[in-house]
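With one protein chain held back, the other chains of the complex are shown just where they sit.
Chain naming follows the written order as A and B, and within any one chain the residues start at number 1.
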Amino acid sequence: MLNEVDLSKYEKITAKTIPTEKGISSGHRACQGCVEILAMGMVMKAVGRNVIVANATGCMEIVTSPFPQTAWNVPWMHVAFENTSAVASGIEAALKIREKHGKLKGERPKVLAFGGDGATADIGLQALSGALERGHDFTYVCLDNEAYMNTGIQRSSSTPYGAMTTTSPPGSNSIGQSTWKKNVPAIAAAHNIPYVATASPGNYLDLMNKVRKAIAIDGPAYIHIYAVCPTGWGIKSEKGIELSKLAVKTNVFPLYEVIGGKYILKENKNPKPVVDYLKIQRRFRHLSETDVEYIQKRVDAEYAHLAAMASCAAPEEEENDE
Amino acid sequence: MSAKALMAWQDLALGTAICEPGSAAKLKTGDWRSMAPSLDEEKCIQCGICLILCPEFCISEHDDGFFRPDYDYCKGCGICANECPKDAITMGREEK
Partner (left out) sequence: MAKRVGLEVSLAVADAVKMSKAEVVSAYPITPQTHIVEELSHFVANGELDAAFIPVESEHSAMSAAMGSAATGARTYTATSSQGLALMNEMLPIASAMRLPIVMTIANRSLSGPISIWNDHSDIMSIRDVGWVQIFVENGQEAFDISVCAFKIAEDHRVLLPMGVNMDGFMLSHMIEPVEFPDQSDIDDFLPGFTAKMILDPAEPVTMGPVGVPEVYMEAKVQCEQALINSKPVVKEVLDGFAAKFGRQYNLVETNGKEGAKTLFVTMGSLGETVMTSVDEMNADGKDVGQVRIRLWRPFPQEEFLAAVKGADKLIVLDRALSPGGVRGPVASELASLFHGQADAPEIVNVVAGLGGRDVSVDEFKEIYETAQSGGFKDAYTVWGVMSNA
């Protein structure tokens, strides 16, 4: 094992003990059926009130904080787009030193950073890498809606292959997004931090418990959350959770954890075909059968790669059995 | 003071911070709604999944054990109806 990860402070949530805590109030201005704000609310339920949030510029920042009203019930700070991990670093360092100097009342608050996929995979990747590498005790949550939605659905490096956005339009010379989605969880895991996970709000207990693990461990944690954007993806507003589940069932968005360097994959033995996932979204409507076949193959290959990494990380006694 | 401004600069909190947590609740987003959920209490098993999956955080458990939305905030997205395991919630045009 690369890291000893102490999960002794982990407090599991069960179907009967789901917190009703509202870190974010009603009256926010997210679009109808926004799964990003829903996922954020789930994270806040799992975290509770003893937390300080740093939020990157983006949809969630905009819809929760237009002056003079705030949806936040916890201390919250927005500075800019690319620097949320650095802001969180400063908050964490200040909390620790103030705790050491006896200036904090009560238990040291958790530090939570939120960024969208643009803030995480693109403009904020450097600051994220720095904060993970330095080992700050904080949890970074990427709410991945797979494009720059706040500015009008432009492609990011997290936009999936084939997707139509306003800057990856399909055309006679274009399939839409021509690149495969950047694997930020793998980049986070490459920092050898104690905890990395992917999560989907369709699997809400799993999501909340991953957040609970992330805040329980000492050191940096990264959670990559799949966050359906009905507006940007071209689905009906009621379909966000259905699609969140489908992304997992088709292996488009596999759920896994990397604990102390060890991959733990939630196995999906009978995956649904990817076409089921693609066909209900307007952003993929232009894809041909051949395109869909290609995507299916690549999804299968990526899943197999993940499964292989997960099997590599078998319990220690088996590893020694060579 | 100009009518174009919300308040005088002297009345702003330090750094234009907002010091009233959760004040967004003053914004009643219910008027964004064109379709409204309604609950069939015969079918409802009071599982509360609708509460967990409401993006408006506006569904709460009532004294009778049923989970109902606060229509002041419900934007009518329909996730609760779509996800209800017993099809106890239906979306319909509201009579206003």
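Observations on the structure shown:
The rule is simple: a contact is a pair of C-beta atoms (placed from the backbone, for glycine too) under 8 Å apart; a residue touches a chain by one contact, two chains touch by 3 or more.
None of the values given here were measured: they were computed from a predicted structure.
Contact with the chain that does not appear here is found for just one residue of A:Gln32, A:Asn73 or A:Gln296, A:Asn73. Checked against the hidden chain, the listed residues A:Ile13, A:Cys34, A:Ile52 or A:Ala121 yield one contact partner: A:Ile52.
In the full complex, the hidden chain is touched by subunit A at residues 49-52, 54, 61-62, 65-68, 70, 72-80, 82-83, 85-98, 100-101, 103, 105-106, 109, 126-127, 129-130, 133-134. Contact residues of subunit B toward the unshown chain are 4-10, 12-19, 21.
Here is the rule we go by: only the chains that are shown with their structure count from here on.
Subunit A and subunit B, compared by their mean Cα positions, are separated by 24 Å.
Those residues of subunit A that touch subunit B in the complex are listed here as 18, 20, 22, 24-30, 32-35, 37-38, 41-42, 64-65, 67-74, 201, 204, 230, 236-242.
Residues of subunit B that touch subunit A in their complex: 6-7, 16, 18, 20-29, 32, 48, 51-58, 60, 70, 72-73, 75-79, 81-83, 91.
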